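Next up is a structure, given as structure tokens.
Only one protein chain is missing from this complex, and each of the others stays in its spot.
Read from first to last, the chains carry the letters A, B and C; within each, the first residue is number 1.
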Amino acid sequence: MELTAIYYLLPALFMFCCGVYGFITRKNMIAMLISLELMLNAVDINFVVFNRFLYPGAFEGMFFTLFAIAIAAAETALAIAIIINIFRAVRNIDVRSLNEMKF
Amino acid sequence: MESTGSLILYFIVALSMVVFSVMAVTTRKILRAATYLLFTLFAAAVVYFMLDYEFLGAVQIAVYAGGIVVLFVFAILLTSRPGDNTERLTSRSRVLGGIAAALTLVVAGYALVSRCAIAFAARPAMENPDMETIGQTLMGTGHGQYLLPFEAVSVLLLACIIGGVVIARKR
Amino acid sequence: MFSNILIYFVVIPVVMLALLGLCRDVKQIRAVAVTGSLALLGLSIYLLVDYLGLRQTDSVSPMLYTDSWTWFAPLHINLAVGVDGISIAMLILSSVILLTGSFASWKIDQPKEFFLWLVLLSTGVFGFFISVDLFTMFMFYEVALIPMYLLIGVWGSGRKNYSAMKLTLMLMGGSAFLMLGLIGIYYHSSPEGSPLTWNLLEIAKNDAIPHSWQQFLFPMTFVGFGVLGAMFPFHTWSPDGHASAPTAVSMLHAGVLMKLGGYGCFRVAIYLMPYAAHELSYIFLVLTGISVVYGAFCACVKTDLKYINAYSSVSHCGLVLFAILMLNTTAMTGAIMQMLSHGLMTALFFALIGMIYGRTHTREITQMGGMMQILPYLSVCYVIAGMASLGLPGLSGFVAEMTIFVGSFKAGMADYLAGAGSLRLVFTLVACCSIVITAVYILRVVGKLLFGPVYDDHHRTLTDATWWERLSTATLIVCVAAIGFFPNFFSDLIKTTFSPEIFRVLGI
Partner (left out) sequence: MDVTIPILILSIPMFMFVFLGLLGMKMTHKLAGVLGCLGMGTVLLLSYYTAYVYFFSGAPEFVNAAGERLQYLVFDQTWLQFTDKLTIKIGFLLDPISAMMLVVISTISFMVHLYSMGYMRDHHGVYEHGFQRFYAFLSLFSFSMLGLVVAPNIFQMYIFWELVGASSYLLIGFYYIKPSAVSASKKAFIVTRFADLGFLIGILVLSYYTGTFNFTELTSVPVEGIAGVTQIDLGTAEGVRGIFANSAAPMFMGASVLTWALVLIFMGGMGKSAMLPLHIWLPDAMEGPTPVSALIHAATMVVAGVYLVARLFPLYLMEESALVIITVVGAITAFYAAVVACTQIDIKRVLAFSTISQIAFMMVSLGVARPEIHEGLGYMASMFHLFTHAMFKALLFLGAGALIHAIGSNDYTAMHGLRKYMPWTHITFLIGCLAIAGIIPFSGFFSKDEILSSCMGYDWVAYIWMSLVAGLTAFYMFRLYYLIFWWKEHKIPEGHHAPHDQPWTMTLPLVFLAAVSCVAGFIPFGNLVSWNGHPYDFMEHFDWSVATVSLIVALLGIGLATVMYRKENSLPEKFRNAMPALWTWAYHRFYWDELYMFITHRIIFGCVCRPLAWFDRHIIDGTMDSFAAITNKMSDVIKPLQSGQIQMYVWYYLVGALALGGITVLCLL
């Protein structure tokens, strides 16, 4: 049995779908953030897989993933800061209560 | 043709990736969700190792598993009390989320399986990138080298630190 | 750039804007407004005299004082100016109405902001009339429209927000058509291969707009300007807008801004696309012909003074567009004279209504009566305005209407005898009927409002016109009478403009 790219891509896709599901269903903002991380990870895997299977000599996919990880870290840190701030303000991190941007 | 060991490893990894992802988004305890995320991230790191990107796998473990998940845990502990960390999902949101996820799965899966011949390409041989190559690539300014994004990311991180401090500081 | 006299029509208002910005109290504001508008009036009269002198030597070129300064070269946008008799007539009209409007808003609230917007509006108006570049023209047109929203919305009365919104949106809707038309003209402005231009004199000279395109662009531009000219069925902004607008704004709007519509229809739609004008005029003839009688009939049953005059404006402005579409010299001359005449007398009307409203706080004619005993000066002025409106000889309305009727009857008969249908003839006769209906609604108002016993005893204590009100109305009356007594001067001034090239295509 040959492990072709699809073997890596399909679990990643499934992971992405889980992220989507989670992002849409969860009310807790941290849970949403977790779902976001899932999606990000799935995409990272895709980059790496395509780099590895199609352009084995080059490193673009790998470095892109590297940077994505860095940015994800930054983003998470910032998001969590915001979430904590919101929590301080409304004692609650339910995303549904945050509809000030309505209309 | 892969060795049986790597096949077994692959199946374990793929299975854990799928299972933990599902659990991460369906569990009602937020701390558990973070834990399942951690497992998923480990699985992803294993995938990187399997694809011969050891450095990337290491970074994945160090930054994601070591850094981000810890951040999550702190945040969770800060924002929720042990008693109320359960949440009820409405059936409407579940249906919506299910539709979106299923649709993604169908569309992307269909595209992958039936319209993407390259997805069935065999794995070519590759030299494991050594540290020197990575270092050169990351710090070089020539073609295919990434000093500028590197610096950009570092500035971004700096900005992020400052932003995090500004946002989170007590007024 | 500043050697051309025309540019000062824009420079003076801009300077006024700057000075108004520096003003501290109401006296300074009034001084700036009056001085500035007097300067504009003087400038336009000087221009008239100078123009007549120049015309003696140069009777060929369609416009004088032409000049052009590049503004945005890649799109051939220039600030191109030039005037002919019609533009000069319009410039004089605008400056007279600006002057009298300033007097009429002597006691307005928040004078600084009010005059700022008013002067900005007139900047647009003057700029429009001196421009010959379609793009600049359009830009000034928009500059004139937008302040209207604030002027009505802030200083208006009644349902002012609704009216301001309605007026602005409908006019902007018209501009959308207009812009489409203008851009279309631009892309067909020159023959294949040569650079495009916005300059309407050059476009007219090139005559390169294909006939198929004219049939599309003519309705666009005509409707675009026609909305401002209160063409049926796009006139409904006018009653509400005028009813809510403050006095000076009503004056300026009905007196000048609605003329932008007629002027634009003439200058852009017909001048540049005579072929389509000839082919499609029947559609618009029907619409404008309807406007003429329709507005008059509606005015017959309204009880709000401003509504009556707004509908009357619909009728009279309909006559302007109607006459333009007759496509012969006499009717067009009449149209321009009607623009002048209507501008002056409707400004007079709105000034008087504003003054009466300012005293009685009602515009319902059922709530008033016997004003002649209480406000003799204003009432006499109102009677004169009414007489001008119903076409009494010796005042401006008569000469304009008669010129229109003679011209359109000629066009109608020519059509009829040539077997080209009797549409023009029939609508000329229909339009003639408006002189009777006009008499009905004018006399109805005069009889109810001014004559008869005093309706409300509270009104007995009202005081008659103050000096600035007298000045404002008297100026307008003198102008109305001047046109009425010496029509040939104005008629000649306008007629010299109709260079044969307008009629080349029409074969008239």
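The definition used in the following text is that a contact is a pair of C-beta atoms (placed from the backbone, for glycine too) under 8 Å apart; a residue touches a chain by one contact, two chains touch by 3 or more.
This structure is a prediction, so every number in the text was calculated from the model and none was measured.
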Checklist outcome for this item: Whole complex considered, the hidden chain contacts A, B, C
Next on the checklist: Considering the complete complex, identify which of B:V107, B:M139 or B:L158 is in touch with the unshown chain.
Outcome noted: B:V107
Item to check | Which of C:R30, C:H76, C:K112 or C:K166 contacts the chain that the document leaves out | outcome: C:K166
Checklist outcome for this item: In the whole complex, of C:S68, C:S105, C:T329 or C:T360, the residue touching the missing chain would be C:T329
Checklist entry - Pick from C:M413, C:V426, C:L462 or C:A482: which residue touches the chain that isn't shown? => result C:M413
Checklist entry - Since one chain has been left out of the picture, which residues of chain A touch it in the full complex? => result 20, 23-25, 32, 95-96, 98-103
Checklist outcome for this item: Note that chain C touches the absent chain at residues 166, 169-170, 232-233, 235-237, 240, 294, 297-298, 300-302, 329-330, 370, 372-373, 387, 390-394, 398-399, 402-403, 405-407, 409-410, 413, 416-417, 429, 432-433, 435-436, 439-440, 443-444, 447, 450-453, 487-488, 491-492
Checklist entry - Contacts of chain B with the missing chain: which residues? => result 93, 96-97, 99-100, 103-104, 107-108, 110-111, 115
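Keep in mind that, in the parts below, only the chains that are shown with their structure count from here on.
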Checklist entry - From the C-alpha centre of chain A to that of chain C, how far is it in Å? => result 64
Checklist outcome for this item: For the pair chain B and chain C, the C-alpha centroid-to-centroid distance in angstrom is 70
Next on the checklist: Distance between chain A and chain B based on Cα centroids, please, to the nearest Å.
Outcome noted: 6
Checklist outcome for this item: In their shared complex, chain B is touched by residues of chain A numbered 1-28, 30-31, 33-35, 37-38, 41, 44-45, 48-49, 52-54, 56-60, 62-63, 65-67, 69-78, 80-85, 87, 93
Item to check | In the complex, chain B residues that touch chain A | outcome: 1-2, 6-7, 10, 13-14, 17-18, 21-22, 24-26, 30, 33-34, 37, 40-41, 44, 47-48, 51-53, 55-56, 59-60, 63-64, 67-68, 71-72, 74-76, 78-80, 87, 89, 93-94, 96-98, 100-102, 104-105, 108-109, 112-113, 118-126, 129, 133-134, 137-138, 144, 146, 149-150, 153, 156-157, 160-161, 163-164, 167-168
